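Removed: one protein chain of the complex. Kept in place: all other protein chains.
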């Protein structure tokens, strides 16, 4: 099975010159910037950009992040960063990422970030706002409702 | 027990303005740059800077990276990034990180990177060069020899 | 006159979260990364990507860079970075940039980089390779041939 088949969303990311390092490949830390950029596009597609969360008095806070690097990305590669919400808890949720080079099946990297929704002002965890939860569930469908990926 | 007591090395990192984001804190991806900067200082202290590895025809390749965020870091904070090699395998090894704010016991973040030593030219995994292994074992002492942290 | 009318090329750049700072706007240094990313797209449009220059034994080296900031860029803004070669000398050339927010006439920033073509191995200045010069002249047309922007 193509590993990207579990994802309903992907964002293109063009590798910048400044993101390469003296080994001639994309430095590992930049993948977390790629994940974040793609997540923002994903939320836009889901109909719930960060701004909307903030107008509800909530904010997003990342509590953990991880990546596994399978194959190097190089200058000017046009990457696809696949994004999906893989778990929705009460105050926290998980987002999974898969990086490929366009349609090629080869996996460049995989990743996951774990998030907590916090009060915009106190920065303390609060339950995931219902409209945000509903938007994610509507977009992801059954896969997410099954609690997959926890 | 102070969580930093397991570490024999720490590098100071001053938070740059450009590393803050609109939430007023250090953006999560920058911690991987902090880990890397501190690891380079650690290798210097160990007596085995990256350059030395490369003159042996070997290179370092990161295959996985993770971080857990406990408390936000802010502009101009003077962080301590504690570094230790927590596992030495045949071709791979692990490096653990702990970020504190100077002497304060509060943990800002924790992290780990998993590395593979590769041939400088073919980029294929090769056994960890003996002089690099010996330098890490000499620096870390018993804790590392016990295979702790695998 | 719309300031972008002198440009025949523009590349879209989406502002990333990590590029904002605690003032809530894009940190000034990131504009140089935007300029560079857009220049690489420009060279692709011109038919002369960096890789082609390097296969000719030449490389690009930036000797000066400047930017003027007119209005802040914010998170998730979709910027247009307009690019043009404004001067072609014997070994050096200049590239001008203009950043707008999509079709809006407001100028976010302007910039210029001055480049020298160097030998890929010795890193010493060499005459601009003729195929690169011809490609830039063909793309820019009369405006460039008039020596405008020197």
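Letters A, B and C name the chains as they come in the text, with residue numbers starting at 1 for each one.
FYI, a residue touches a chain if its C-beta (ideal position, glycine included) is under 8 Å from a C-beta of that chain, and two chains touch if they have at least 3 such contacts.
In this text the structure is predicted, and so the values were computed from the model without any measurement.
The absent chain, not drawn in this view, touches the displayed chains A, B, C throughout the complex. Although one chain is not displayed, its contacts with chain B can still be listed: residues 14, 16-18, 33, 36-37, 40-41, 44, 49-51, 75-76.
Where chain A meets the chain that is not shown, the touching residues are 17-18, 20-22, 24, 27, 29-30, 75. The chain not displayed touches chain C at residues 23, 28-30, 32-33, 36, 59, 61-69, 72, 113, 123.
Basically, only the chains that are shown with their structure count from here on.
Here the chain at the heart of the structure, going by C-alpha means, is A.
Centre-to-centre separation between chain A and chain C, using Cα means, comes to 30 Å.
In whole angstrom, the spacing between the mean C-alpha positions of chain B and chain C is 36. Residues of chain B found to touch two or more other chains are 29-30.
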